[in-house]
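Below is one structure, written out as structure tokens, with a few remarks after it.
Only one protein chain is missing; all other protein chains are in place.
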Amino acid sequence: MSENDGSGIKLVMGFIRPDKLGDVKQALAEAGAPSLTVTNVSGRGSQPAKKGQWRGEEYTVDLHEKVKIECVVADIPAEDVVDAIAEGANTGEKGDGKVFVLPVESARQIRTGKTGPDAV
Amino acid sequence: MSENDGSGIKLVMGFIRPDKLGDVKQALAEAGAPSLTVTNVSGRGSQPAKKGQWRGEEYTVDLHEKVKIECVVADIPAEDVVDAIAEGANTGEKGDGKVFVLPVESARQIRTGKTGPDAV
Partner (left out) sequence: MSENDGSGIKLVMGFIRPDKLGDVKQALAEAGAPSLTVTNVSGRGSQPAKKGQWRGEEYTVDLHEKVKIECVVADIPAEDVVDAIAEGANTGEKGDGKVFVLPVESARQIRTGKTGPDAV
């Protein structure tokens, strides 16, 4: 067995607008990748910080609320999962987010003890 | 030096029930991997959404509160860490969670400037 016994298992990690979470969940389910984990995060992309006013004081908004989506997949191509997230999250406006794919070396389902692609 | 100077460093990432966090922390400490990071997340596995009732309205629970555990390890096999998380988190019921292992290329301890396995 090679060190990477999880070959073909990928972590698809997306940063999206919070109000697109419903659309992304549906797109993922339709793509055959219903399992996911959601985290509330904040972040910034490549735009410079925005300035605003509150009660006469100027302030800078430099971190925007986003949602992080993590989907570990094995039986369908990671790029299909990227497509699903991008389709569900797209509005065409700046701030729609990004999706990254990372390699996963092994997986375990706790209840069953299954490992490898069957555990995902 | 190869690009991957962290060979042997792994990120063990588990999704567990919030009420098993104490057991998992203890199992990790006993396995010699006391360092960890905890994040409150929500997610769903392979079960279809559950339906419930609230004040006469039907609603769907499709994301369950979970805890994400991240342990970066170098000196002990990642599979021992997976075992510890799985042992601590197991109840035998659906929803117990999953554990994934990802490769890590380098590590730095901020206070000391140490790198590689010594930094983990």
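Going by the order they are written in, the chains are A and B; count residues from 1 in each one.
Simple rule for what comes next: a contact is a pair of C-beta atoms (placed from the backbone, for glycine too) under 8 Å apart; a residue touches a chain by one contact, two chains touch by 3 or more.
Quick caveat, the model's predicted, so the values are computed rather than measured.
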Missing-chain contact, candidates B:24, B:72 or B:99, resolves to B:72
Go through chain B and note every residue touching the omitted chain.
4, 6, 9, 11, 25, 34-39, 72, 102-111, 113, 119-120
Contact with the hidden chain only, please: which chain A residues?
10, 15-16, 39-46, 62-63, 66, 68, 78-79, 82, 85-86, 89-103
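Basically, only the chains that are shown with their structure count from here on.
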Please report how many Å separate the Cα centroid of chain A from that of chain B, as a whole number.
17
